[in-house]
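Got a structure here, written out as structure tokens. Questions coming.
With one protein chain removed, the remaining protein chains of the complex are shown where they sit.
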Amino acid sequence: MALWEIIVPVSLVLTIAPILDGMGRKVKAKVQMRQGPPILQTWYDLTSLLSMEPILPTDGLSFRLAPYVALASAVAAATVLPYGGLSPLRFSGDFFVFLYVVAMVSIAYIVAGFSLPNTYTNAGANREMMMVLSIEPVLGVAIGILAINSHSLCLSYMPLHLHASPSIFLAIGLLAYAVYVEGGFVPFDAAEAETEILEGTLCEYSGRLLGVFKWALMVKRFVLLWLLGSFIVLPLTKGFPGWAVFLLQLTAVLAIYFAVVTVEAHNARLRIDQAIRMNTKVFLASLVVLLIASLGW
Amino acid sequence: MSLTENLMIMVMGLYGASVLAVVPLRRSYGRALRIGHAITFLASLSLLAFTVEAWLRGPLSFSWFGVPFHVDGLSLILCLVLSILGMATSLYSPSYMEVYERLGRGWLYVVLYSTFMASMVLVVTVSNMLWFLFFWEAMTLSSYLLIVWEADEESVRRAGWRYFVTMHLASTLPLLLAAGIMYSEAGSLDFSVLASSHLGLSPLLYLLFLIGFGSKAGVFPLHFWLPDAHPAAPSNVSALLSGVMIKVAVYGLIRSTCFILKPSEPFGFAVALVGTVTLTIGTLYALRQTDAKRLLAYHSVGQMGYIWLGVGVGIFFIAKGGSWAAFGVMAMAAGLFHLVNHALFKGLLFLSAGSVLYRTGTRDLNRLGGLGRLMPVTALFTFVAAMSIAGVPPLNGFMSKWLIYQSTFLSRSGWFVLFGVFALFISAATLASFIKFYTAQFEGSRGEAVGDIREVPAGMLAGKGLLTSLCVLFGVLPGLVLPLLTDPGSAVTGVSVRIGSVWSANVIPTTGAGASHFNPLLFVLVLVVLTAAALAALPLKKSSRRGRIWTTGEPVPSADYGLRAMHYYGPFEHHIDWLYRTGSRVADGCGRTVAAASAAYIRLCRALSDACSSVGRAVSRAGAGYERHAGEEFLDEAIVSPIVDIIKGSASVLEDVLSNQRLMTVIALAFLTAVVVILLAGGV
Amino acid sequence: MGVTLRYPFVSIEAPPEYRGVPHIDPELCIGCGACVNACPPDALMRIDDLKNGTREIVLDIGRCIRCARCEEVCPTGAVKMTGRFEVASLDRRDHVEVVRLRLVRCEACGEYTDYTERQVVKALQILPEEEYDAEEIKAYSRICRRCRRKLSALGAIEASRRFAP
Partner (left out) sequence: MIEGADEKHVREVCERFGERIKRVERIAQNQWLLLVDKNDVREVVSYVINRKDWGETQLSTMVGTDERPIRGRFSIIYWLSLNGGEGDVFIGVKAYLREEDLSYPSVTPEHPGASWYEREVHDLLGIEPEDHPDLRRLVLPDDWPYGVYPLRKDFDYTDSPRREFTEEDKYPYRKPPEGTVVHPLGPYHVALDEPGHFRLFVRGEEIVDVDYRLFYQHRGIEKIAERRLTYDQVNFIAERICGICGSSHAVAYAQAIETAGGIEVPERAAYIRTVMLEIERLHSHILNLGLACHDAGFDTAFMHAFRIREPVMWLAERLTGNRKTYGMVLVGGARRDFLDYRKGLIEKTLKRLKEEFREWVDSTLSTGTFVKRCEGVGVLSYRDAKRWSSVGPWARASGRNIDVRRDHPYAAYRDLDFKVPVYREGDVLARCMVRAEEVFESIWIIEQALDQMPGGDILADYREIPARKEALGYVEAPRGEDVHYVMTGDENTLYRWRVRASTYNNFPSLPDALRGNTIADAPLIIASMDPCYSCTERLQVVDVNTGRVTVVKEEELVRGCCRWE
């Protein structure tokens, strides 16, 4: 494995994630009949944040390290994903590795949130944890069905070895739902609710640390969307050349993101207890899908 | 005699020596503890040597004084755990036990500790059902006495009593019955004879073992004693209870159902199901605890569920055989890996909770906070342990959970996938709970119970450091222990599984579907490099300005600002409140059943006692002093009182030996005698 | 289609009714101070410099609340609300308008009076000529109040002497 095989996807993810966010802002602005900021606005914001000195509310190590761990975890998660024909760090059981590394972004967010005596950051951390808790079963069922269907838990192997069946479509639907919730999109953004809890954990961050954290969250979203996009594109593009697959993946991620943003724009934020209830309902429904899958359909 | 056998003799000798060494030190609390634990440390070290030596040499059998022993991979896994935790607690205890100095009896503590450890070593190595039960009972008894160490606390006495009754009714009794059934069929209680005598696969036997070992392991619905009993004990003992003792039950389960009986698919499924239910319920209950040790105890239940899930899936697929046999071996190895890992991080967590208790005098998470700055090393160790148990890469908990996921999700069975889903969900719940455990104690503002305190003594840190380093080591290099862990499965199936070499640390379980591998070392490297790169590219200057915590403009006292442990995850707990309500009803029911059963038992015993007491009183009135206590709920007293009454005859001698010792000791000795009497009678 | 504009890159016209920044036409202002009396927030001030014989009407749009009361009371239509609404400036002085007018010098004592030359002109314009002796008024208007009082007193004394020697 050459070093560039890691460096290229990593830099790609780091660059595209903020642009994607900028595009989302533009789409949202159109829905709201506004001009909206330029597509590179998120990048401008990010660069200005990264150049600013933070003001630290504490000198606790966990608070200061959390943004970096979050960013590294989000990027590390990107390394196990397939990009066209390339998967930089491929293990045959890497789905759960991916899942846990993505979860580390949340863990960094939560630990940082709880590391301060501040009910705002605490509430953010608290909500993020509950959100993860309630969506995990849905995600688990989705993975389970995909694993039953493809006989594998390898991210770059599974999409290519799915057999078309009713349950697999439902499973990808469940995966999409889980990605939506994990990504913290409205109405599931209670953990970063600005009007309620001042963006939760981020409330105490400033300057460079805030920039790094925001970047990490954007990369996390991107990585999750890429996962979903891969499960949609790869099964349909067997035998395509690698670059074409990659471009299709990118297109799919953009399309999914625009759809997500449009849904976001048409919803209010759910309270955390409502979100938990909703996730539970989806989980119960997903059990039916699992039943269907285990019957071989 | 081989070196291995000599090492075993040395282990037992050292435990014996520790007892002999401390008996003369009855008046010197500290010295008894230091000397006693120095010797038990050596004993644990010898045990480690024995484990390594025995592993390298392969299975061996020997016999002492007519007691047959057999040591194979399964035994060695437990020996490994015992030796590591033995070392850790031996290092930790001398300082920690200062907390209990007011209770005195340091020598007795060491005696019980050694008895407990030795009995566990013997349980996992002996190869005769009768002796197994004998040591099993000795383990239960010594652990009971350690649990009720703080017997002047009403709650502790109750917890201990509950433990005692449950163990006898739900563990010893079923196992005795099972032994009886097997004896009646095979005519012998030797494991090898039993294994070769093709016992009929009677569901009853499986059920009895399931109940007998399940109640000891604390699986649902027989877990209700555990969250009371484990926190009641001193923390170092809790570490052993949660770290090792309940694992001995897993040993017993595998030994009895895979080696003595045949692995069976329905049984494997039942174990996996019980495991899933247990891990779900145990952990969800743990989620809302705010007492540090109670929280950990509930997690012991939950994590035991993971172990059972792995082992259950293993048994299922081993029984299924064919191309799935290797998959089964790997699944069982996953369960056993989690057993080892749980021993490490749960031991560590109990020791951490003990450290906080040692310094602050409380284990109420609501009253703690901000300890990270005062006890930085403990904070770091606790953080590693918390992340391990939550399964965060690259720590050991992640590796064993990853293996469990592989063995459930790749099973192509809807049920096992569902179990896996629950395991995944509960992994998040564990994370939630341990983030609370860690942050409520070590982060945030100083809690009301936190004064000017400092780090715990070096001895305690050393004990925890040992476990911490192993948590990391087994996470990054699981290849170190995986060959040992696959051994039991391989021994049963005869299928050997290829594990990557230790240094490349590939985990390659051969599954029915093909290989599944993961290289934690490489992945950790990537993670570390990325973090370092982020830190290097966007460094945080030391000179960064300090600000105050944002209170939205109006000052708020920091003690009032920030959630307490009881406030964590409120909406989620509210959401699953039905579970808690049902659970508490079930627990109440179980508690009532136990209470009713024991009350009946007590009445029976009292009737016997009354009959005997006339004889007894005639012999001596020396024991009259403790008749006052008869009204209390001391079941053991009721059980043994007939015998005690007889023994009262020699009470003057006992009074002399035990001078100012409490009633408990008298009972302990009496009960040991009773067990010997019963067993001898049974053996005849 | 966005309804937002790329302001400030496009210019925006205020509607004709808009009450923007007030402006005093120095050509029309007679310095009477009616606006000063009406102004609720004291954005208009009248400062007399009796040494140098000037009156300043100072309009501070930093204090102005755009109520247009000054426009309503102005007798000459000198104060007008403009349509201007962009008042951001780096210099505080950009917010202040000053109209400096000459005060009438008393022909009797040589001191400055507290009214302006233009006030006199205006007053003479609006007085109905048939009722007053224009020449007398003109002469009187160039004398300060004190001298006028003195003159009246002197006149009275003279008259009394004439009738009651």
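Lettered A, B and C in written order, each chain numbered from 1.
Please note the rule applied: a contact is a pair of C-beta atoms (placed from the backbone, for glycine too) under 8 Å apart; a residue touches a chain by one contact, two chains touch by 3 or more.
Remember, predicted model here, so these are calculated numbers, not experimental data.
The chain not shown here is in contact, across the full complex, with A, B, C.
Only one of B:Y96, B:F209, B:F383 or B:Y568 touches the chain withheld from this view, namely B:Y568. The chain omitted from view is touched by exactly one of A:S106, A:T119 or A:S134, namely A:T119.
Residue-wise, the contact with the chain that is not shown comes from A:P187, picked out of A:P54, A:P82, A:P187 or A:G207.
When the full complex is taken into account, the listed residue touching the unshown chain is A:M33, out of A:I7, A:M33 or A:L236. Although one chain is not displayed, its contacts with subunit C can still be listed: residues 3, 14-15, 17-19, 38, 40-43, 62-63, 65-69, 72, 81. Take subunit A: the residues that touch the chain left off the picture are 28, 31-34, 119-120, 123, 126, 186-187, 189-190, 193-198, 265-274.
Listed by residue number, the positions of subunit B touching the unshown chain are 551-554, 556-557, 560-564, 566-571.
In this section, only the chains that are shown with their structure count from here on.
With chains as nodes and touching pairs as edges, the resulting graph is an open line. With centres taken as mean CA coordinates, the chain nearest to the overall protein centre is A. Farthest chain from subunit B (centres taken as the mean of C-alpha atoms): C.
The distance from the centre of subunit A to the centre of subunit C, each centre being the mean of the chain's C-alpha atoms, comes to 69 Å.
With centres set at the average Cα position, the gap from subunit A to subunit B is 38 Å. Subunit A has no residue in contact with two or more other chains. Residue positions of subunit C touching 2 or more other chains: there are none. Of all residues in subunit A, only 6, 10, 50, 53-60, 62, 64, 68-69, 71-73, 75-76, 79, 89, 91-94, 96-97, 99-101, 103-104, 107, 110-111, 114-120, 122-123, 125-126, 129-130, 132-134, 136-137, 139-141, 143-145, 147-148, 151-154, 198, 203-204, 208-209, 211-212, 272-273, 276-277, 280, 287, 290-291, 293-295 touch subunit B in the complex they form. The touching residues of subunit B, counted against subunit A in their complex, run 369-370, 372-373, 383, 387, 390-393, 398, 402, 405-406, 409-410, 412-415, 417-418, 420-422, 424-425, 427-429, 431-432, 435-436, 438-440, 443-445, 507, 513-519, 522-523, 526-527, 530-531, 533-535, 538, 540-541, 544-552, 558-559, 561-563, 567-572, 574-575. Those residues of subunit C lying in contact with subunit A across their complex are 1-6.
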